[in-house]
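Shown here: the complex without one of its protein chains, the others still in place.
Here is chain A:
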């Protein structure tokens, strides 16, 4: 810590930051553009000019760029100095010379950093009387809209896109006044993080295209803190809604997880909420046809079903903890299924067990960024957990940071550190069956069948800790690779081993855990991370239940009379033959879901559930962090939260049919969580993931609209001119209107939008942090269920290595090993109901090792019949394997599996 004097006032500050950060942390309003907490400083925009004085006697001082000047002991600076003010005013006047008169028709207006900074600088009249430079725009695909005239050339976009996210199809072109940021030619931005340009760009050059179609100003939207439901990483988001429809998803800062960046699937995957596939009324089969029925009719029908025989409940790994638990309470533990196949369930439960037993560290995404040796074992993290992949991408920079530290270059001095880093070797090692997007930055990649990779993993564990079981019959090449990787990992101070469930291989996860545990003997910081498939996979693994196979056995035995399926499309888990069996043997299937999935066609009763933006609930991410999402939309009846539906069903029952004592009395989400804590002590802390519904600041609820939300007295007047009270819910501490408390110090889990006086853009975030890039002022969001304390206890017990090492993969004649080709856009269920994601996903192809395809279309024989697929050669894919897009070819896709592959007979006719 050190002290600097800003305009005559002393402020304690950190010594490893720059003056701009120090000024912002001190609460000063200093305009800036090119600096970004995650991107560092380049001094491109010249906007943050301040005056620095060499000592108390120095009256003249000199103008410096705050973002390029490190904090020095007792530095004396002035922001208010007239010369510095004039300087900043001239800079912004120059920037605005070519800026079009667009604000009324610009999607950034009202939350524009350029507007904020222009007002802050005091520039309000254009003196420039000459013509403005213009640019042609590009079509950048379904996510991002391009309007180049608004550019101020701060270079944030290319620095984010190329340097930070690793993209290569956005660049700066031309020179001086004409500088242009775009692609070489029109086309979709290919990087998985292109949507962040919307938030990174301080002006309206890059705006959110799906949001533009339903555009509303920031001040008019209700915000709610939420959690992304499109993968298991659990990125924090803000959902924005107006007129009870979801408008957009924004990034919400969580210092441990997503920080400033969200992947495109998370940002644009919310479209399923407003899609025509939404279920909005109960549906019941009457005379063989599904027809909308009133809620009372549906409840009577269910009560009738429940009296007839056994009720079995199938939960889902994409449903909230509360929904799953209420179903558990309704049907009882013996009849509760997790809705996963045995393979999925065993893998998820194994992941939980391995993380709990791991003697080292369980790093957060932010901690992964500082890992100095990373080994990825059989998981394409860029597709299954994109934000985690981005963190691993950042870990590659660790070496450059150490070099910079040695050279006494501050880490935020971006250009210099990157120049130094160009010489540094990568610290990322990837062993996967198929090539991944991270391969380009990896020091070493190796592609083999999942079992072979697991064997390599076990061998590495043995190399590190000789007490781990050895692997025999390694080829000399593999042995050398194992020795090399073990050496690298042992030399690291913060090694990290990552794997996951993508290939459904228990051996891969065991091997990963063995390496991490072996490393943890000598390096306590050795990290383990396992990627799970769905947003609540971990929560469900902690609850446990029957697998789908067990349910199928019971169904075939005729023991199930009614099946309640909550937010689960069983056709994605069960083969068509099994689904047909289930429909044939179970008389009543009740589906409670928000989207019309193929399973709904078979349901005798369908109930409309609230989607994530319309209810409150808790999700447990893959690292065991319970996080609460809140509703931004108050859906019209009969749509309601999952646990409320199940409670409604229970209330309609005759008490003698099902013993559902506790369930009926729950009044709010907090009561559900309290009951959950009693039933599942391991999940008890989930109640503390966010403050409860009775949380108040100064006796007030928290407002979820800005103070300047408009249209209060008219927005509903086409329905009724009488004013209605704003909707309310006992589950949240939020008021649904603009009334209530809002301050930068409010709990981190309850930040519903970022706005502070003079800061209307997302850059207002710096007012919510004590230290920029540090934790939120109001404390962390979410709570870790797998606490480090638990790990300390297990450290006393020695880690027992599994001896269950798989045999090497031996190719068989006439069949290939089909592996899932998980895709960022296309493999995930809900996001594929979102129009922009649908547009972005590409047609399924069959990936085969290069030079092995005999024709350009081949027929793959899966359980549900033959599929003709265009062949895409995948260089590096191991021999006798094929990559088939998960859930896109066969809807239920179990893997790894052997399948017959043959030439497509109609080949000659096609051309």
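Here, a residue touches a chain if its C-beta (ideal position, glycine included) is under 8 Å from a C-beta of that chain, and two chains touch if they have at least 3 such contacts; residues count from 1.
In this text, contacts and distances are computed from a predicted model.
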Undepicted complex member, UniProt protein name, chosen from "CcmD family protein", "Cysteine desulfurase selenocysteine lyase", "Stage V sporulation protein AC" or "NADH-quinone oxidoreductase subunit I" | "NADH-quinone oxidoreductase subunit I"
Contacting the left-out chain: of A:8, A:55 or A:104, that is A:104
Of A:9, A:60 or A:176, which one is in contact with the hidden chain?
-> A:176
Which of A:11, A:53, A:87 or A:219 touches the missing chain? It is A:219
Contacting the left-out chain: of A:132, A:308 or A:493, that is A:132
Chain not shown, touching residues in chain A | 100-105, 109-110, 129-137, 147, 149-150, 173-176, 178, 180, 212-213, 215-217, 219-220, 243, 708-715, 717-718, 720-721
